[in-house]
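Attaching a single structure in structure tokens format; questions to follow.
With one protein chain withheld, the remaining protein chains of the complex are depicted in position.
Let's look at chain A:
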Amino acid sequence: MSRVLVVFDSPDRMLDALRRLREAGFARLEVYSPQAVEGVDELLGRRSRALPLVIIAAGVAGAVGGFLLQYIGMAVHYPLNIGGRPLNSWPAFSTSTFELAALAMLLVGTLAFFALCRLPRLYDPVFEVPGMERATQDRFLIGVDLREASIDRERLERVLARFDGVRIEEVPE
């Protein structure tokens, strides 16, 4: 037995339990919930750091690349002299530059989201746990990794003793 899921029926009870588990020194925790629950990330001490940076970088790359594409096409490879107007007519390039920056942010952001979430991943052992199907409906689950040093099932049950009626389910290997 290495991982267990603790099933709660309300977000507030789950948050309370999560806080107590954190205070008791549990570190390798994960929450499964049908909607984003405010306060979970703070308790777990995690933040979405990489995604905004990746998206900003994609936006800069999209803007620079988009502008260079138009500049090279119009001013270097295929210069057209139209009434002596400047070849680098940047105001006319600005719309497509914005659009291409937005496209890069959309696509790279979505791909980075999939990579960070490790999706698509059609099978995962947690799906075998009875009750996990309710995590997308109305149950709030805390996943506890018991492989951590000094963490064992008795300790978990002691912390959870005050919550009556919670189920503890094992995650198959």
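Things to note:
Here is the rule we go by: a contact is a pair of C-beta atoms (placed from the backbone, for glycine too) under 8 Å apart; a residue touches a chain by one contact, two chains touch by 3 or more; residues count from 1.
Heads up, the rule we're going with is that contacts and distances are computed from a predicted model.
You can't see one chain of this complex, but its UniProt record names it "Molybdopterin-containing oxidoreductase family membrane subunit", from the set "3-phenylpropionate/trans-cinnamate dioxygenase ferredoxin subunit", "ABC transporter ATP-binding protein NatA", "Molybdopterin-containing oxidoreductase family membrane subunit" or "Dihydroorotase". Only one of A:Val6, A:Leu21 or A:Val40 touches the absent chain when the whole complex is considered: A:Val40. One chain is missing from the display, and on chain A it is touched by residues 10-12, 30-37, 40-41, 44, 46-48, 51-52, 55, 69-70, 73-74, 77-78, 80, 89, 92-93, 95-96, 98-100, 102-103, 105-107, 109-110, 113-114, 116-117, 119-124, 126-127, 132-138, 143.
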